[in-house]
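So, subunit A:
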Amino acid sequence: MSETPKLVLFQCQWCLFAPADQEWVDTQLPENIHLAKVPCTGRINPLYLLNAVQSGADGVMVSGCLPEQCHFKTGNIAARRQLEEFSDYLNHIGYEQDRIRFLWLDLQDRGVIQKELAAFEAQITALGPAHNLATRVAETVGGANA
Partner candidate 1 sequence: MPNEGRSPYLPIPMHVLHAYYESTDNSLKTLELSFDDPQDAREFFAAFNPGQFCLLSVIGKGESALGVASAAWEGDFVRFTAQKLGSVTTALHALKPGDPIGMRGPLGNGFPLEEWKGKNLVIIGGGCAFSTLYALTKHLHHPSNRGDYGKLTVIYGTRTSGLCMYKQDIAAWHQRDDMEVHQAIDVPEQDWLHHVGYVPDVVKEVRPSPVNSVAVVCGPPIMTKFTLPALVELGFPPETIFTSLEKRMKCGIGKCGRCNLGPKYICKDGPVFSLAELNALPADL
Partner candidate 2 sequence: MPDIDALKAEAKRILSEGMVDMVIGFKAGDTPLHPQPAFFKTPDEVDQLVYNALCQNNLATYLTRFPKNQKIGMVVRGCESRSVNALVFEGQHPKDGLYLIGVPCEGIIDWRKIVEQTGEEVFSIFEQSNNTVLVESKSGFFTLEKETLLHESCSRCIHPNPISANVVIGELLPEGDPALAREKVAAFASLSMEERHAWFRQEAERCIRCYACREACPMCYCEECFVDHITPRWTESGTTPAGMQGWHIVRAFHQTGRCTSCGACERACPMDIKMTYLTEKLNEDMRRKYNFEVGLDATTPPPFSTVTLDDKSRFVI
């Protein structure tokens, strides 16, 4: 695949990375990675993921706090249940589950986010572009039943 994959990174605003990493994420994230900060991973509605997927994301990474360190106590674990099921479910209808990845990180993990993103990107590159559910583009005029 010649194109670089389009990635979306959801980051919980309470689980910032180490200062240097956070600065890198905030200012120097490669263009193919779209950053979306959320108030808590528990706030990530599967609809957010669906939006990313339908809009053509080749991979979605969710970065949340470590278990038991959630600012809202259980947001990250609740999110894990839902998002895992959602990725399983998308896999059922044509979006490989490896394209959705959940990451647990905290301040101590210096330099990890870069490595993780690079590894994820490599994984997605190997999978190739995700075209199955990427329907949210202007392509057809008129209804499907027209």
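Methods note: a contact is a pair of C-beta atoms (placed from the backbone, for glycine too) under 8 Å apart; a residue touches a chain by one contact, two chains touch by 3 or more; residues count from 1.
Here is how the candidates were picked: all candidates are chains of the complex that A comes from, given by their letters.
Since this is a predicted model, take the numbers as computed values, not measurements.
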Checklist entry - Given the complex, what touches subunit A, 1 or 2? => result 2
Checklist entry - Can you name the residues of subunit A that touch candidate 2 in the complex? => result 46-47, 50-51, 54, 67-68, 74, 77-78, 80-86, 88-96, 102, 104, 132-133, 135-137, 140, 143-145
